[in-house]
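All protein chains but one are shown at their positions in the complex.
For chain A:
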Amino acid sequence: MSPQPEPAEVVAALDDLTVWFPTPAGVVRAVDGVSLQVRRGETLGLVGESGSGKSTTGLALLRLVDPTSGSVWVAGQEVTRWSRRRLRALRRRVAMVFQDPQASLDPRCTIGASIAEPLIVHRLTDGGAARRRRVEELLDLVGLRRDLADRHPHELSGGQRQRVGIARALAGEPDLIVLDEPIASLDLSVQAQIMNLLRGLQRELGLTYLFIAHDLAAVEHMSDRLAVMYLGRIVESGTPAQIWREPAHPYTAALLSAVPVADPRVERQRRRIILTGDIPSPVDPPDGCRFRTRCPQARPECAGTDPVLVEVDGEHRAACLFAGEAVRAMRAP
């Protein structure tokens, strides 16, 4: 890892955040003690299966869900307890791209009106003509024809709609864009286009991303750092190279082994780690290590201690009592 000349500015951060939802079945601990920092210009990949709390983490960063405890920091200010009214001005700094572009665009608004909304809300342009020009500029940026501004969402394809969602997120020139599974509901061929668009925009505009995905392979190439979530906790974090080469948490190793290799010979001989069972209910997570009920290397000690994130190698950290060792045991022939 190349040494950084000076510590990068933290754009947004979560500190020991918990988000619990009361439900009839009990309290769902969607996020249960997550700390993370997003630095200017980087892409932080946040990976986990459905129910891991990754989307809730993203929503909490925008204060779109209320934290139960812990704190949320944006641009150096703690915003955990800011009122909805006070948050509105802050909304320009952190934007969000949603998973389902169809659902995230108002069917009654034209594309132009949707993209222009941040401009209107934050009074970023003077008058209709300037706004129109800015909308056209944004359409150009995301590779959409300008005449689409007068169309409605149902007249567009899924990929085009997601481009609109991205243009809307860009409109306020935010410090951070939270991408909540932005390609998960798109066709495979379109997924690559959107990924390329996101990467190009980041290069061109120096954007900062929190990229949420359920698929490690989807974000690995794009992320500067990765964080893997399981049942409301971050279980491993580090650079993609560190995690890819030497995963320290058995869950990460299992996720990685699910990624197919393009070479059929390697693919045939590859040892796959198959996890049994479903992710446990976040209403009643297992005591001790949360992963122990599905961990192929679970040992008696795992039931007694709830592991915290500990350093494996520099920025590479894992929440496993037997970090590294367990994975080596799993991979041994």
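The rule is simple: a residue touches a chain if its C-beta (ideal position, glycine included) is under 8 Å from a C-beta of that chain, and two chains touch if they have at least 3 such contacts; residues count from 1.
Simple rule for what comes next: contacts and distances are computed from a predicted model.
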Omitted chain per UniProt, picking from "Alkylation response protein AidB-like acyl-CoA dehydrogenase", "ABC transporter permease", "Sulfatase" or "PqqA peptide cyclase", is "ABC transporter permease"
From the list A:103, A:261 or A:329, which touches the chain that is not on show?
A:103
Residue of A:62, A:111, A:279 or A:302 touching the missing chain in the full complex:
A:62
Contact with the hidden chain (one of A:118, A:182, A:247 or A:282)
A:118
Contacts from chain A to the absent chain lie at residues 62, 64, 84, 87-92, 95-96, 98, 100, 103-109, 117-118, 121-122, 152, 165, 168, 172
